[in-house]
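One structure, as C-alpha cells, below. Some questions next.
Removed: one protein chain of the complex. Kept in place: all other protein chains.
Which chain is which? They are A, B and C, in the order written, and residues in each are numbered from 1.
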Amino acid sequence: MHDAGHSEEQDAAALAAPDPGFAARVRASFARQRIMQLLGAELSRIEPGLCEITLPFKDALCQQHGFFHGGVVGTIADSAGGYAGFSLMPEDASVLTVEYKLNLIAPADGDLLTARGRVVKPGRTLVVARADVTVRKDGRETLCATLLQTLMTMHGRNDED
Amino acid sequence: MHDAGHSEEQDAAALAAPDPGFAARVRASFARQRIMQLLGAELSRIEPGLCEITLPFKDALCQQHGFFHGGVVGTIADSAGGYAGFSLMPEDASVLTVEYKLNLIAPADGDLLTARGRVVKPGRTLVVARADVTVRKDGRETLCATLLQTLMTMHGRNDED
Amino acid sequence: MHDAGHSEEQDAAALAAPDPGFAARVRASFARQRIMQLLGAELSRIEPGLCEITLPFKDALCQQHGFFHGGVVGTIADSAGGYAGFSLMPEDASVLTVEYKLNLIAPADGDLLTARGRVVKPGRTLVVARADVTVRKDGRETLCATLLQTLMTMHGRNDED
Partner (left out) sequence: MHDAGHSEEQDAAALAAPDPGFAARVRASFARQRIMQLLGAELSRIEPGLCEITLPFKDALCQQHGFFHGGVVGTIADSAGGYAGFSLMPEDASVLTVEYKLNLIAPADGDLLTARGRVVKPGRTLVVARADVTVRKDGRETLCATLLQTLMTMHGRNDED
C-alpha cells in the first residue's frame, strides 16, 4: 500500500472505460435516480472507475442529533461506488448493487457531504468498489464514512429499460 | 437454528427493556429524524429489541429503474435495527450506528417497504442487530434486503441533547 | 420475523435441492478442503440449504488470549454458509465465496465451536447465506459470531475440477 508495487492509485489510474460515451451514460442514469433530486445530491465528477457525488446540508436530511443521517451517507456512497463501476461497463449493460458495508467513522456534522467512489477490482460479472465520504465543516473536510461494495454487471440490459 | 436449543426467536423474546418508557423514547427520537419525514417513513411497531418501520412507494424514492433506491432501503433498515437496539438502552443513553452491511437480495419493486429490526446480541457498549426488509407487490411480501449492524451505546448522553 | 407471514424458518424449510446426490457431493467437497483437516473440523449435518460444521478446541487454534481465533471462527462459518448454498446447486456447478461479513459477538471461549449455515436467498447466480456460530462451555452453547455472506454459483464447472 505504501509500496509502489501495490499502489491502488496506480491500478485505478490504469482503468479504461470500454464505452467512450461512459460519462454521458452515467449522467443520464444519475438523472433518473429521483432520490438524488429529493436529497439534493449532485454528480460532481465522473472518470473511468471514479465517481464523486456531493450533497449540501439541509434539515430534512438529519438524524435525531442534527447531523446527516447514516442512511443518507450510505445512499450517496452506494451511488458513488455504483457509478464508478458503471463507468467501466459496456454500453448495453446496467449496474446492480449486490451488497455494501458502511463504516460510519465520525459524526457527519457539517455543511457538505462528498462521496468519492472508486473501482477496486473490475470484473466481467462482479465489480468491487469503495467509496469514502467526507463532511466539510468550517471549510475543512473530514473522513466520516467508508464503504466497501459488490456490484453486478447486468449484460444486455440497457440502463434505460 | 432449526433446533429449539438455538432459537433466535426465543432469545429475542427474552429481551427486556431496562427503561419502562422505552417506546415513548424511541417514538420521540424517530420523530426527530427529519429524514424519515422527507422519505415518508413511519414507525409501525416498537417492542423490547424489535422495531418495524414502513415506507410507502413514491417516485421520489426511486433509483434509475423505478424501484426503491438501495440507499433508501438501507436508511430504513439502519433505523429499524438502530431503534431495536435503542429500545434496550437505559434512559440516559443515545445510540450510534458503528457500521452496517446490507445485502440487496431482490429488486425493491412494489408499493410498500417494511423494515423489521431485531437485536441479535445486546451488550453494555456494543449491540449487534439485524433487519430484514420486505417489499409488498400485489399484496404479497417478498424479502428484498437483509442488514447486519453494529451499534454503540453512548452512556450519559441523552438522545435529546 | 415473529410473524408467521415472514418466517425465515418456513422459507428455509421449503428449500429443495435440485441434485438428489447433494449430500454426497457436499461431503466429497468438504473432504477436499485440506484446511478443515488441519483445523480438525467435521461436517456434522447437511440438508438442503443447511450445513453444520463442528470444531473441537485445541491450543493450536488460539488467538493471544487462549480463545479460538476470530479467523478460525470465520473459516468454519464461511464453509458452513458456502456448503449450505452448494447443497442447492446443480450437479455440474461449484461454489465461490464472493464476500462475507463476520460479527464476533462474544469471546469464543469454550471446548467446541459449531457453525450452522443456512441459505437466506437462493438465486441462479448469486446466493445469500447466513451462519451462526456457537461456542460450548460447561455444556452450554452461547452464540459467539454471526456471518452474512454472498456466494456465486459457477455453472458448468464441476467442483472436482
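Basically, a residue touches a chain if its C-beta (ideal position, glycine included) is under 8 Å from a C-beta of that chain, and two chains touch if they have at least 3 such contacts.
Every value quoted in this text rests on a predicted model; they were computed, and no experiment measured them.
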Which residue of B:A60, B:V98 or B:L143 touches the chain not shown here: B:V98
Touch criterion as defined above, residue of B:Q63, B:S94 or B:T150 at the omitted chain: B:T150
Which of A:Q33, A:Q64 or A:T134 contacts the chain that the document leaves out: A:T134
Where the unshown chain meets chain C, residue by residue: 29-30, 32-35, 37-38, 59-65, 69-72, 74-76, 78-79, 94, 96-104, 159, 161
Absent-chain interface as seen on chain B, which is shown: 98-99, 101, 125-126, 150, 152
Absent-chain interface as seen on chain A, which is shown: 1-2, 5-6, 8-9, 11-13, 50, 101, 103, 105-106, 116, 118, 120-121, 123, 128, 132, 134, 141, 143, 146, 148, 150
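Here, only the chains that are shown with their structure count from here on.
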Magnitude of the superposing rotation for chain B and chain C (Cα, nearest 5°): 180
For chain A paired with chain C, centre-to-centre distance based on mean C-alpha positions, whole Å: 32
Gap in Å, rounded to a whole number, between the CA centres of chain B and chain A: 24
Residues of chain C engaged with two or more neighbouring chains: 101, 150
